[in-house]
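All protein chains of the complex are present and in place, except for one that has been dropped.
We just call them A and B in the order they show up, numbering each chain from 1.
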Amino acid sequence: MRIDQNSIQELQQNTGINVNRCYQCGKCTAGCLLADEMDYPPSLLMHMLQTKDEELMQTLLHSKTIWLCVSCQNCVTRCPMSIDIPQIMDYLREKSAEEHKINPKSRDIVAFHRAFLDSIKYTGRLYEIGLVAGYKARTFHLTQDVMLAPKMYSHGKLPLVPEMVKDKKGIKDIFRKTKNNPLNSPQEDLQQP
Amino acid sequence: MQDTQNSPFGGKGVIGFYPGCSLKGSSSDYSESVLAVAKAFDLELTEITDWNCCGATAAHNMNKELALSLSARILALAEKQGMEEVVVPCAACYNRLTVVQHELNKDAELKQRVVDIIEMPMSGNLQILNVMQMIDKYVAPRLEEKAITPFAHKVACYYGCLLVRPHDILKFDRLEDPQSMDILMKKSGAQPLDWAFKTECCGAGFSVSRTDVVAKLSGNIVKDAADRGAEAIIVACPMCQSNLDMRRPQINEYLRENINIPVLYITQAIGLAVGLSAKEVGLKKLFVPAQFA
Partner (left out) sequence: MSKIGVFICHCGENISATVDCEKVAAEAGKMDGVEFATDYKYMCSDPGQTLIKKAIKEKGLTGVVVGACSPRMHEPTFRKACSEAGLNSYMCEMSNLREHCSWVHEKSEETTDKAVDLVRMLVEKVKNNKPLNAIKVPITRKALVIGGGIAGIQAALDIANAGQQVIMVEKDPSIGGHMSQLSETFPTLDCSQCILTPRMVEVAQHPNITLYTYAELEHLDGFIGNFKATIRLKAKSVDYSLCTGCGECMTKCPSKKIPSEFNEGLGKRTAIYTPFPQAVPNKPVIDRLNCTYYQKGKCKVCQKVCPTGAIQYDLPDQFITEDIGAVVIATGFNVLNTDFFPEYGYGKYPDVINGLQFERLASASGPTLGEIRRPSDGKIPQKIVFIACSGSRDPAKGLPYCSKICCMYTAKHAMLYQHKVHEGESYVFYMDIRAGGKNYEEFVRRAIEDDGVNYIRGRVARVYEKDGKLIVKGADTLLGSKQVEIEADMVVLATAGVASPGAEELAQKMHVSYDAYKFFSEAHPKLKPVETNTAGIFLCGACQAPKDIPETVGMASGAAAKVIGLFSNSELTREPLIAVVNRSAPPVFSTCVGCFMCQTACPYNAIEREEIKNRNGEVIKTIAKVNPGLCQGCGTCVAFCRSKAIDIQGYSNEQMFAEVMALLNV
C-alpha cells in the first residue's frame, strides 16, 4: 500500500473538503439512486480516499462511479457530517478526464458532456440537433433514438435552426481562457465534431 | 420595458427572465405556459438580452472554471441590464445560477478570477427566483379567486433534486417532503397526494447516454405516483418533464406495464385552472396526452 499524502491535500485545496471527517456511516450510499449501478458506491469511495492509497486513487479515476453520479445531492443533504460528495465527484471527474483515465464503459456519458460543451462553444446556446449529431459522431450510436426525432419535431420540440448568441467571441474567449486551467480537458476534446 | 411608475409591484424595476436552452428548444411548452400565466396575472417578464447557456451538468462535470464563468456571464448580463430579480423556470439553470452566485460571493479571489475571464463586472446581488417562487410572489395572492376552471384532479407533485437542494444555499421550501408546489396546486383546485418520490432524481442528463438509467429512475417515480392514484404528475423542471414524458415508452418497458399518467408543468396546470386554453399553455406538445381541456 503506497501512501500519497499529496493527493488528499490537493483534493482538500481544490474542494475544501477534509475526507477524514467521514465516519463511514453509509447513509449516502443508502440514499443514492445510482449506487447499484456504481462499481464503488459513495461511502466506499470516501473510504478509498481516506486510505490515501495511490493505487486506490487511480482505481477511482478509472471507475464508472464518478461518471454515474448525477449530482442529485441526496447524499450531502443527509450526510451527518455535511460532506460535499458531489463536489468530490466533480473534482475526480475533471482529474480523470485530464489524465485520460475515463472508464471505457463511461465513454458514452463523457461523450455526451463533451458534445454538449462543443455545441455551446460555437453558438452560446444549446443546439439540440448539433448535440445529438456530435454525440453520435463520438459514439457511433448512429441509430439511437432515430424514431424519437420525427415525433419530437411533430410535437414542436425540435427547432431545426440553432439559436445563436450575438457575442460569439465572448463565449469563445471564456472557453479559451478556462482551457488553461490545470484541471481542464485537453485541447483536442474541444474541437468541432 | 415595464412602466415602473405604474407597476402593480411597486415600481421595483425590470423583472428578468432567463429561459435557458431547454425552454427555447425541446421544452418550448414550458416557456409558453410560463409566459401565458405571467400575462394572465399582469406580470411582465423581460428576457435577458444575449443570454448564454448556463453550462448545466456538462460544464461542472468537466471543468469547474468553465462552469462558473458561463453562469457568471448570465448574472453579469442581468445586472448590467438593470435587473434586480430574475425568474428562472428551468430548475437546473436556477440551481446553477444560485449556487454559482453563492460560491463567488463566498470567495473574493475566485470571483475576481471569474470576472477577469468573462470581462464583465459582477456584484452578486441578484434575487434568483425559481418558478414556484415566481408564482408565490406574483400569482398566488390572486390565484384562488381567478381559478374559474379549477384543476380538480389528484396530482402527484414532483419536485426533482435541484429545486430544494443544497438547502443551505437555495433556502427554498423544506428538504424532504417539500410542500410549495402542493400548496399551489391546492389553490388551483387540485388534490395533491402524499407520495414517496417527491425529490428522488429522475435520471437527469442521462436521457441520451444512459437511457436505461432514466427508464429505471423515472419508472420508479411514475409507478409510485400511479399506485397512489395520481391522475397527473406536476413538475417544475424541463429535464424531469422530458424524462417522465418523452421517455415513457422506455419507462413502460422497464415497468412491464403501460402507465398513461400525463406529466404537466405547474404553469400548465395553473394556466388551465385560470381558464387559459390547452393551446395557450402548450398542452398539445406533451407526448403522453393530457385530456384536461
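Quick notes on this structure:
Rule of thumb we're sticking to: a residue touches a chain if its C-beta (ideal position, glycine included) is under 8 Å from a C-beta of that chain, and two chains touch if they have at least 3 such contacts.
These numbers were taken from a predicted model, which means no experiment stands behind them.
Of the listed positions A:A30, A:I129 or A:A149, the one in contact with the omitted chain in the full complex is A:A30.
Only one of A:R78, A:H155 or A:K168 touches the chain withheld from this view, namely A:R78. Mapped onto chain B, the interface with the missing chain covers residues 174-177, 196, 224, 227. Residues 23-32, 35-36, 40-44, 74, 78-82 of chain A touch the missing chain (whole complex, contact as defined above).
The definition used in the following text is that only the chains that are shown with their structure count from here on.
Taking each chain's centre as the average of its CA atoms, chain A and chain B sit 22 Å apart.
Only residues 33-34, 37, 68, 70-74, 76-77, 90-91, 93-94, 97, 108-114, 116-117, 120, 124-128, 132, 135, 144-145, 148, 151-152, 155-159, 163, 165-167, 170-171, 173-175, 177-178, 181, 183-185 of chain A touch chain B when the two sit together in their complex.
Residues 21-22, 24-29, 50-53, 55-66, 69-70, 73, 116-119, 161-162, 165-167, 175, 199-201, 203-206, 208-211, 213, 217, 246, 284-287 of chain B touch chain A in their complex.
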